[in-house]
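Every protein chain but one is kept in place in this view of the complex.
Naming follows writing order (A and B), and every chain is counted from residue 1.
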């Protein structure tokens, strides 16, 4: 594996999931693999769960990691070709990328969408500029449109908790929020569940919240949340802002919070969320504090997700 | 030892002091003890001495440590049960704690008092919420009311410099400052000297600066600084704001700075301060630059304090 920015980079998801579960049972199985290798973690947006889980995965593979924050640590990049740099940007990506390539063996990058210009966000402009100019493998720690390490952790969690004898029903259920939230976790979850191919997949959201078809194709989509929840095995709860009316909050969310009342239609359902979760807005306390909740397990699986990915990339160096 | 937030967590202070002195002579004696273990250092308040000394202690025990700043790194916690999270907090402690429990083996936390609501500060609300929801040992890197790693370093320093043949006289002497300062270092020093039980202990401060009795019980308290200093072996200089008129600065401090003139009454006295110290406001240059000062030794002993505590906790895992 030469990069990891989307499900499309993974030749076979089930095998990668098994590698992650292998590390979960044997965290230090490959502690020599990363010896003498260096991981750069570059953040354009702050992070804790992602930063910590990736650093831990690197440690367990014997790699050194160094964290740095673009902008905050003083690095404002220019991405435009031919720019006359007499303004606020201080270094062109064309000059920074070779330096990062010489300092690190793998570069992890977190970027974020502006939520204003959909074409630019969905072109993954910043991430792709790095990939274009860098000579080492790039791992996404969340980008403008996708969050593949989260999604792999989600699939690992599905694999661990799926019913033994039948194909699970997985529901992605839109939830209320007070802010305009990127579509990346939802896009990415949809992409990975579809690519995994081992679930019946339903997406439910209010009108106007349709996600990009590139990711949802293969899922059943409905605006009727209660119908979607019927007999679900897993309900993944997540807010996102509108893709069509880009970045907008179209709905106050009334009636869309998931609670136990709604899950009477799905008595066996497990509930997932990528965290951080707005309690009693997206999801009720009773669910999060009860036995249905898998949110802690998902977060814990972030380590094994990152470790499986870094391991694959280390083996390809 | 299953947690370290107060002197009450330590079964025997003298034995812990000896363990710290053992590490001072043999920093790498237990470099295998922490192998494969991970320490999280979580700061709600910035820190340098505490952060550095704890990271060094962890390194010397072979542990990996990862530092993160709540708030600054983007993590604003909700602590209230049942909160509808439609405001500025982004993650509930009930959701964050299990994640931290899965990522780390020991969690070190620094919290701070608001100095407005005494009941909330003295209930150690934030620290106790972490302890309630987390499943790994917690070490305080200073809390709203106590600073136990500092106090252990202080006791180590007393042990190293105490007179050979008699019980030392230890004086905690209030000092001027320009800001409203927490009581935690003073509370904690009082608690530890009392729990250590190997000194005659006097506390002196202006009227209105009485500390909480829970910590001072056992000490002699006087508003007459000169009387307190008489024949002292150790004078610990520290400012704190009022406990009774909570968080207030009641006195401009005139006449309370410690200088050589005052120490004519205690010719053998050693002088201590936890640093950072406001020179020529709390303590005079002549003392800090002279042979009486133990402030550098105290700060150096922070490493051995942290190492002894982490070692005890590692052995109990």
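Assume a contact is a pair of C-beta atoms (placed from the backbone, for glycine too) under 8 Å apart; a residue touches a chain by one contact, two chains touch by 3 or more.
The structure presented is a predicted model; accordingly, all values stated were derived computationally and were not measured.
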>> Touching the hidden chain in the complete assembly: which of B:155, B:229, B:288 or B:314 does that?
In response: B:288
> For the full complex, which residue in A:92, A:161, A:223 or A:251 touches the chain that was left out?
Replying inline: A:92
>> Among B:48, B:116, B:165 or B:254, exactly one should touch the missing chain; which is it?
In response: B:48
> Of the residues listed, B:22, B:133, B:248 or B:278, which one is in contact with the missing chain?
Replying inline: B:278
> Given the full complex, what residues of chain A touch the hidden partner chain?
Replying inline: 36, 38, 40, 64, 66, 68, 73-75, 78, 82-87, 90-92, 94-96, 98-99, 102-103
> Tell me, which residues in chain B touch the chain that this view leaves out?
Replying inline: 27-28, 46-49, 51-53, 55-56, 59, 178, 275-281, 285, 288-289, 295-296, 299-300, 303
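Basically, only the chains that are shown with their structure count from here on.
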>> Can you work out the rotation angle that lays chain A over chain B using Cα coordinates, in steps of 5 degrees?
In response: 120
> Per the centroid of Cα atoms for each chain, what is the distance between chain A and chain B, given in Å?
Replying inline: 40
